[in-house]
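What follows is chain A.
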Amino acid sequence: MELLPLAQQAIFYLLAIVIVVCSILAVTTRRILRAATYLLFVLLSTAGIYFMLDYTFLGSVQIAVYAGGILVLFVFSILLTSKPGECTEEKSIKQRILGLVAAIAGAAVCAYALFTYKWPEIETQEIQSINDIGHALIGMDKFQYLLPFEAVSVLLLACIIGAIMIARKR
Partner candidate 1 sequence: MEYTVFILALPLAMFLLLGLLDSKLKPRVAGILGTMGMTVCTALAYLTAYQFFTQPRNAEGVIPSQVPFNVEWLRFTEHLHIDLGIYLDPISVMMLVVITTVSLMVHIYSLGYMHGEKGFQRYYAFLSLFSMSMLGLVVATNIFQMYIFWELVGVSSFLLIGFYYTKPSAVAASKKAFIVTRFADLGFLIGILILSFFTKTFDFATLTANPTAIISESAGATFLGCSVASWALALIFMGGAGKSAMFPLHIWLPDAMEGPTPVSALIHAATMVVAGVYLVARLFPVYCVTPEVLDLITTVGAITALYAAIVACVQTDIKRVLAFSTISQIAFMIVALGVASDTNLHTGLGYMASMFHLFTHAMFKALLFLGAGAIIHAVHSNEMADMGGLRKYMPITHITFLIACLAIAGIPPFSGFFSKDEILTAVMEKSTFWGVWMTVVAGLTAFYMFRLYFRIFWWKDTDCSHHTPHEAPATMTLPLIFLALVTCVAGFIPFGELVSVNGEPYHIHLNWSVATTSIIVAVCAILLATWLYMKENKKPTAMANATRTLHTAAYRRFYIDEIYLFVTHKIIFGLISRPIAWFDRHIIDGTMDMFAHVTQWVSARIKGLQSGSIQAYVWILIVGTLLIATLTICYCL
Partner candidate 2 sequence: MNFLSLFVLIPILMMAGLAIARDMKQIRTVAVTFSTLQLGLAIYTAIKYMAERAAGNAEEMLFQASTIWYEPLNIHYAVGVDGISIVMLLLTAIIVFAGVFASWKIEPLSKEFFLWLTLLSIGVYGFFISIDLFTMFMFYEVALIPMYLLIGVWGSGKKNYSAMKLTLMLMGGSALLMLGILGIYYHSAPEGGALTMNILEIAHNNAIPHEWQYYLFPLTFVGFGILGAMFPFHTWSPDGHASAPTAVSMLHAGVLMKLGGYGCFRVAIYLMPFAAQELSWIFLILTGVSVVYGAFSACVQTDLKYINAYSSVSHCGLVLFAILMLNNTAMTGAVMQMLSHGLMTALFFALIGMIYGRTHTRDIREMGGLMQIMPFLSVCYVIAGLASLGLPGLSGFVAEMTIFVGSFQHTDTFHRVFTIVACCSIVITAVYILRVVGKLLYGAVQDEHHRQLTDATWWERLSAVTLIICVAAIGCLPGWISNLISNSLNAIVERLS
């Protein structure tokens, strides 16, 4: 992508704002369907981030699997388990404040670590093509991942069956 640096910056900030705002809204809203919607925005923006990093394959997977697959599941399950317009119960204000404190404290500790750490300067290099990714996923050499790939496929299959088994009516 040959975007101008400025434009790139602008897009990044846009995505960043969307992510930050939507993730906070997703965890604070009392309407669960809205939360799912906010999550959708977050996921899509994340895909945008991946595109910005030139990981187009990852971005596509993100949109296809997360935004396309998982979120649909969420929406279905929300519709199955709650009535329209119903607000979810929340914990007491005290607990929420405590949670907030914990989250902020965690964030502060992490941020401190991140900002004090000296990151190495690395030269930018050419990005691997989708070809390479494909080879890596089904190759058997070093830095190639056929076994995990197959394991994940079996896992997914097992999940499909398992999910059906668990969720079916008895």
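Basis for inclusion: all candidates are chains of the complex that A comes from, given by their letters.
To be clear about the criterion, a residue touches a chain if its C-beta (ideal position, glycine included) is under 8 Å from a C-beta of that chain, and two chains touch if they have at least 3 such contacts; residues count from 1.
Everything quoted here is computed from the prediction, not taken from an experiment.
In the assembled complex, chain A touches candidate 1, while the other choices in 1 or 2 stay out of touch.
Per the touch definition, chain A reaches candidate 1 in the complex via residues 102, 105-106, 109-110, 112-113, 116.
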